[in-house]
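One protein chain is absent from this view; the other protein chains keep their places.
Order as written gives the chain letters A, B and C; numbering starts at 1 within each chain.
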Amino acid sequence: MLAYTFKRLLALIPTLLAASVLIFLFVHLIPGDPAAILLGDTATPEEIAELTHAMGLDRSLITQYFLWLGNVLQGDFGTSIFFRIPVLSVIADGAETSILLASMTMIWIMLIGIPIGILAATRHGSWVDQIASGGAMLFASIPTFWLGLYLILIFAVGLGWFPSSGFPSISDEGGLWNIRYLLLPSLTLAAPNAALIIRLVRASMLDVQREDHVRTARAKGLHPTKVAIRHVFRNAMISVAAAFGFTFAALISEAVVTETVFSLPGIGRLVVQSILRRDYPVIQGVILVIVCLYMIINLLVDLTYARLDPRVSLK
Amino acid sequence: MALLEVSNLSIAVAAGGKLLPVVQGISFQVEAGKTLGIVGESGCGKSLTSLAIMGLLEGSQVRIIGGTIHFNGQNMLTLSDKKRREIMGAEMAMIFQEPMTSLNPVYRVGDQIIEAIRQHKKQTKQQARARAIELLTLVRIPDAEKRIESYPHQLSGGMRQRVMIAMALACDPKLLIADEPTTALDVTVQARILELLKELQQQTGMAIVLISHDLGVIAETCDSVAVMYRGKFVEVAPSAELFSTVAHPYTSGLLSSIPVSDHEIDRLDAIPGRVPMLGEDVIGCAFHPRCNLAQECCSLKDPEEVSLTQTHFTRCHFPIGSNL
Amino acid sequence: MNFISTIQNVFRGRTLATIGMIWLCVILVAALAAPIFAPFDPLDIDPIGRLQEPSWAHFFGTDHFGRDTFSRSIYGARMTVVIGLGSVVFALIIGGLIGMLSAYFTRLGHVLMRIVDVLMAFPALLLALVLMTLLERSVTNTIIVIGIVYATTTARILFGMTLKLKGEVFVDAAKCSGAGHSSILFRHILPNLISPLLVQASFIFAFAQLQAAALDFLGLGLPPEIPSWGNMLSEERIYVTRAPWLLLFPGILIIISVFSINLVGDAMRDSIDPRFKDDIAGV
Partner (left out) sequence: MTQPAPLLQVNDLKTYFTIGTGGPFGSGKQTLKAVDGISFEIHAGEVLSLVGESGCGKTTVGRTLTQLEPATDGEAYFNGTEILSLPNSQFRPLRREIQMIFQDPFASLNPRLTIEQTLAEPLHIHKLAKNRKEARVLISETLQLVGLDPKVMDRYPHEFSGGQRQRIGIARVMILKPKLVIADEMVSALDVSIQAQVLNLIKDLQRDSGVSMLFISHDLGVVRHISDRVAVMYLGKIVEIGNRLEIFENPSHPYTKLLLSSIPRIKPGRTKVEDLGEPASATSPPTGCAFHPRCAIATEICRSAQPEMNELSETHVSACHNISQLLGGHA
């Protein structure tokens, strides 16, 4: 298991390197001169040229890439043009919000998605199933930001039950209770993804239900609920787990939008704002971090997958 | 009363808002310790019959539309779900055609056997485990203590079928239903599994219903045979009697269609035509379009069951070798 | 095999999917004949009649420039169709070719699929955001960017399906008849991919709508002056408390349209070859 994990981590390196080249290229192809943006409207061409040189932007792209990569490997992602502090601390500032938001969302997804999925599958064809799967598809068709805006409108502005935007850290005044700021955002973010999980759990359970071994389980005289949980759901978890990487990617994408709607100081909003501010070092850094994270999540998904399915050997 | 008594069992498939009959009023009995073979080609309804006896048809497009199934004196079709589940896997057990897929791939084979034991018997995990090892030894799996920890994919097809048999035997069933148990296996492995089944039957005295398309398998293992064509038993007889004095042209056609390995045949006497599709109506005897002995009345009237001897029945207007 | 009976097969007994299909046809007609149906010019500004509530004159009210939201919504259908079809065609042709050729020619596949893997290491919207930043905000660029994002998934899916078909006995049989590569690829493999590709197309169409709307909302999609449902939501969101209906109508239009496409896609998926069911992504 450990050896396998290590091997897989090693195997990530080429993909990561390729991704880093892409990120670097993307950011450097963005129109606009970072030095000019940094100095503002009043800067003279000389000043700009000087800064361009100081930032190393006049060197060849290849040299710049390797300089950047070398620094990144030492933990130096550069300095934010906008905040004038190291990129890594900018990212760290957003991490708390994003991690909390993601965790809460994941909990919602599990709590909503899995039971409803099981229910729909075991009552296949009934009205319960039709409402569950139809509802799931409807929720998957709602743009995240639209849902967020209306949740704010109803529950924050209208009913005043929850704060409408922002998120003070849980180490600030209010402590853990500040979590309530994340309730609406996490529900917004969970809605389309829970819908996805409902449909996935349902579909894979229906697939497993058709397999021969389920008939064997029934022939043993097991109660239908026992068959559904121990044999059908357990096996369906394999394909559900395999899709979790995909869910996570969707989560990141939608977090960008959700954090913007709720003005949460997270990594997702950081991406959008850095792009709008043309804060190149931050764009590079934050995307690299997200890609790394995504790949690690995918690796974890594969490891879980192997644990769930004994047919997959970890060699 | 026989251990298993099926009378007038009819099964239909729901398709496009219609009920298409697949099994039409079959009746048979199986005594304790005896083996009944049901033989027929694909689509004749033999597998559905076995699933109906076991009570595994529910929830599909297939349903029983008539008849009764009495097991041990109880009417299985009117029994409550709970009562029926108490019989399933305990007094009546089943093994299936596909040993590769009939075991749950994510659990160890031992755990799957233990589950079957503990479902019906109040035993601790240790007791059940000991019993599982005993069962694996009984079905001649070498290194049972080690094998109990294996996952299904680590076993060969023959070994998996042995595990299935062990699982079926977990609670000493009175009746074992074997639906094409060796069809997916190689011929040498098949020989060993069939031998095992016969020995186990001698040891336990259970009755067996063996479903197969292979007349050889049936001839070697069964006490009596029912030949099925399009949902009906066209001929029923004790094994020896059936193969020595064939009465129904279909049975005879099947026998002469088989290329055998022990003597020379230049040309097979094939049955012409094909089995009518599901829902395709045939008036009269269902076999008459393919029968070279058919006469006019065969296309008008479905033959009743006639008895040739006390134990030999057929559904034919003109049974071979009789002057009816 | 014949077209009409296939369509009947897909929609028989599926009322919701049929309604969905009808709705999509309505959208298509609205898109084609927007100038006929729209009572006002979508760009006509009326500073006096700002933020009007829905009325008989303005079914969906007016926005903060006093433009008629109903007329803008009808013109928005155009963007829905253009963006949807554009990215579907782009993704299916580019992604489909990459996937099919990669699966058939193993060596080429090693290279091409690695590139796809790297692109797939980026979450979809993130990739779209970065690419949009490189390009200017325009209709074509939005199509290209969304097309690239879904070309990767399409390539992955077609790779798997082609690999399966490549192992089919009828492909072996064609080889034994002496058929060459192009005949096997385009005569034997491609026709068997058409129906799963159609299903895939429907899901891409749906995703593209949501993705485009999100890009519009983040200010990185279509140019702001183009009346698209996403842009309407984006521009009017600050007025949500004063004029909640402004967001309601375009939002519901997006939801119903995406929902309809998903329903149709689902119905198609249910009626295709079971071999490919697992491969096709979707909601």
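Remarks
By definition in this document, a residue touches a chain if its C-beta (ideal position, glycine included) is under 8 Å from a C-beta of that chain, and two chains touch if they have at least 3 such contacts.
No experiment lies behind these values; they were computed from the predicted model shown.
Of the listed residues B:A15, B:L268 or B:I283, the one in contact with the hidden chain in the full complex is B:L268. Per the touch definition above, the residue from B:E5, B:E31, B:E86 or B:D214 contacting the chain not shown is B:D214. Of the listed positions B:A191, B:V282 or B:V306, the one in contact with the omitted chain in the full complex is B:A191. Within the entire complex, the positions of chain B that touch the omitted partner chain are 41-42, 156, 158-159, 186-192, 194, 213-217, 219-221, 243, 253-262, 264-265, 267-272, 274-275, 277, 290.
With the whole complex as reference, residues 1, 168-170, 172-180, 183, 187-188, 191-192 of chain C touch the missing chain.
By definition in this document, only the chains that are shown with their structure count from here on.
With chains as nodes and touching pairs as edges, the resulting graph is an open line. Per-pair tallies of C-beta contacts place A-C first.
Distance from the chain B centre to the chain C centre is 52 Å, each centre being the mean of its Cα atoms. As a whole-number value, the distance joining the C-alpha centres of chain A and chain C reads 22 Å.
Within the complex formed with chain C, the residues of chain A that make contact are 15-16, 18-19, 22-23, 26-27, 29-31, 134, 136-138, 140-146, 149-150, 152-153, 157, 195-196, 199, 207, 246, 249-250, 252-254, 256-257, 260, 271-272, 275-276, 283, 287, 290-291, 294-295.
Of all residues in chain A, only 211-213, 215-223, 230-231, 234-235, 238, 308-311 touch chain B in the complex they form.
Partner chain A is touched in their complex by these residues of chain B: 54, 56, 85-90, 93-94, 96, 98, 101-106, 115-116, 119-120, 151, 153, 164, 167.
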